[in-house]
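Complex shown without one protein chain; remaining protein chains in place.
Chain naming follows the written order as A, B and C, and within any one chain the residues start at number 1.
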């Protein structure tokens, strides 16, 4: 069985694992105050080109979204998301659990369009009764999106400008950021993101780490007592080194970017094979996630040999599935797709 | 200025006020354990035809929705609502405040259609990853809806049957129930509601009381320790008599229904006048709320003489406004509309 | 049966009820924006001697404590209270419901002593791991306390000064403030409270209103978007007039103070009778609450003729009960105590 189900089915990249092994016996201070965590944070700030950024290391994506959104919003505010946004659709209510409403705007290929965002905000403020309605206090976008699509630099700044106009922070979920940054044709770099966003996270779990996400508050704007809030949300690791060491490795010698680039190379090849074989893309993507719509017959054939991710059932009775590559995808397995598809 | 802005701009109906005055000096036990609260509950159970119902008296609509939804749902569940539902749109996040997501289905004239509900539930259970998605644990409908529309008896039972099939309770928000029950042509009675729903509330604030809503758990199904939960949510009145006495009056000699009937009679007349004058109804209603779409010129003319409720701005640049009658609407004021519109 | 159980067993004072009746038919704007609410707020600000105060009208005591504490605290902060404080002991977890810990210091006759408060804060800040401990973000006191005792002006300012030193607001729960202000020998006036505290509330429910508490932020320091937060907490009354009209009456011609004074006069007489009859006071009070410790025989005798409040069972097997007078206590009933005790 060929597995293209997701980008988190293997352990850690060899370099990351090696760093964990090498540092394992060292006696280090706890709660993320160790030297590797510090080193990782410095490297991330440098890669972002933001010396005044504040970096925090957390464990997983939902946890990160929950804590960032809950601590940045005022208690009476909600977060604007595309209706397809992960925080709206697939996080088991983790945002609402902390008391905040997810305010949805219709997506376009998984993205929030600036026109939709403007319309939402204008409508809110035009409504004379808006004090009875949840106040939009933040914009959440993901890059790549849940549909594997990417914002352009212009689109990103356009959203950022709207946020500034309305004085609400822009938060970018970068669970798969490494893959987005390395995709062909994108003009969005890490520096661009750090410049356009008020806060974002660099996903580790899906880009080669065992666990770990790095939250970047881009301009010395971390919420007060954020350390205590992390603990309050049950997210403080006693051995913070676990994430620190991994990010230290990821941001050494451009490893994070190299891991991303490999997955994209593999994904481009998968796309090529699927195209050759005549499969229909459900949506066009350039990242490591590829969505194809399969007829029942195709679905049967594909899933006999390939483990793919279930995405959704269409009204026409077809099934949308996801092929995902990752830092760990082996070229021989991609080639094998040519045979079985 | 003629005021048709809402149905809560006057105090209490004379009968209700009179009962408050008459009982004012009596020494009564507190926290809603007084004899008038008991009497009110008995009368409500009788009016519902449900001897095993459990009735609780609360103060306001948002409070009631918040407490009922929070206590009936498991902590990991959300409530299905029409996207136009009050709990989704106009309660300042009171539901999310208690940790629950509002799961929306597209409305039809403010109502949830059984087809939309079925689709939502089928999609949820068909999704292989649904344990990552908020579990639908209750259906919320309002009757009359936020658009002043009514369910038919068939529609109500159809939704109730879907709820039973999926083993989730049906909750009906009756903030304006008295007006709905007295509307012309409806086949939905209080007994029908008590039979179809697992829990609903009979709105007092908008139907003649100073404050107060009566929650009815229709089949001995009140959440355990509901009294403590009311206090935990900050909603327990020391002088519970305030609401008890009012509901005792409202359910004496059919006062609640008579108040409702008066508002409907007035609303029918307003509708007649608006129709005669050539105004366009934004939506057809038979209840005490009337929505008309006004051009800028019409808007100017109407609002010079009549205080109406702002509803929304349309894409075409028109304004939708609401005319609301109530138990307190005076016929001479309705007649005066004929002159100024 | 003579009833001295609590101070909320009657309806409203005649003057308050009269004002409700007189204004009942007026058409007023909703949600507390009516002219009577405005008038009440102005009168309260004047009585406090604080023109820049911000006043909000809520419905009940637990609700008020919940909303004030939740909105004033940062989400990661807790509130310091005497262990006997109402928010710690008798509010069914309403504070924790909103995510905040109640941090307790040992009481002295129901009061927080400045020494205990200083010790708490010094210990917190001396603890090198205090970022793992809930941050004290507010001090809660009640006046009168749950034991019917009063702070002196010096004690109050002493606590206020500690709060200022540590930059945390002081909040005073005045559920029975009217009785406290009118007690013999107190040097704490409404102006003193408004000066010493950052926020406090003037209790209506227990001092002659049907319901209602007036929150006073004493120096233009109401939390941002407090109106929305009230709604989010389920506490916004559509007919805000209900509370506005009552407070308008209470702060006309010193009614609030006159109601308080009557209760104190009656309480002083009850104290005198109890003393004459040889009952043992559990705690010395000058307010409208009187606590006596009864042997089983005494308990039997007293409760045969008088309904008193149960307070607690002592280790020695005695029962502490509360006699409470109120604005509505009739002198003949107090005299009747002389006979039956």
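Rule of thumb we're sticking to: contacts are C-beta pairs under 8 Å (C-beta built on N, C-alpha and C of every residue); 3 or more make two chains touch, one makes a residue touch a chain.
All values reported here derive from a predicted model rather than from experimental measurement.
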Which of these, A:43, A:143, A:241 or A:322, touches the one chain of the complex that we don't see?
A:241
Of A:93, A:110, A:169 or A:223, the one touching the omitted chain in the full complex:
A:93
Contact set of subunit B toward the excluded chain (per top definition)
70-71, 74-76, 99, 131-132, 135, 224-225, 227-229, 231-232
If the hidden chain were put back, which residues of subunit C would touch it?
76, 78, 89-93, 96-102, 123, 126-129, 131-134, 310, 312-313
Interface with the unshown chain - residue positions in subunit A
3, 6, 8-12, 17, 20-21, 23-30, 59-63, 65-67, 91-94, 97, 205-206, 210-211, 228-229, 231-239, 241-242, 328
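To be clear about the criterion, only the chains that are shown with their structure count from here on.
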Among the chains, which one keeps its Cα centre farthest from the Cα centre of subunit B?
A
I'd like to verify one number: the distance from the centre of subunit B to the centre of subunit C, where each centre is the average of its C-alpha atoms, in whole angstrom.
34
Calculate how many whole Å lie between the centre of subunit A and the centre of subunit C, each centre taken as the average of the chain's C-alpha atoms.
50
For subunit A versus subunit B, what separation do you get between their C-alpha means, in angstrom?
41
Please set out, as single numbers or ranges, the residues of subunit B touching at least two other chains.
91-93, 97
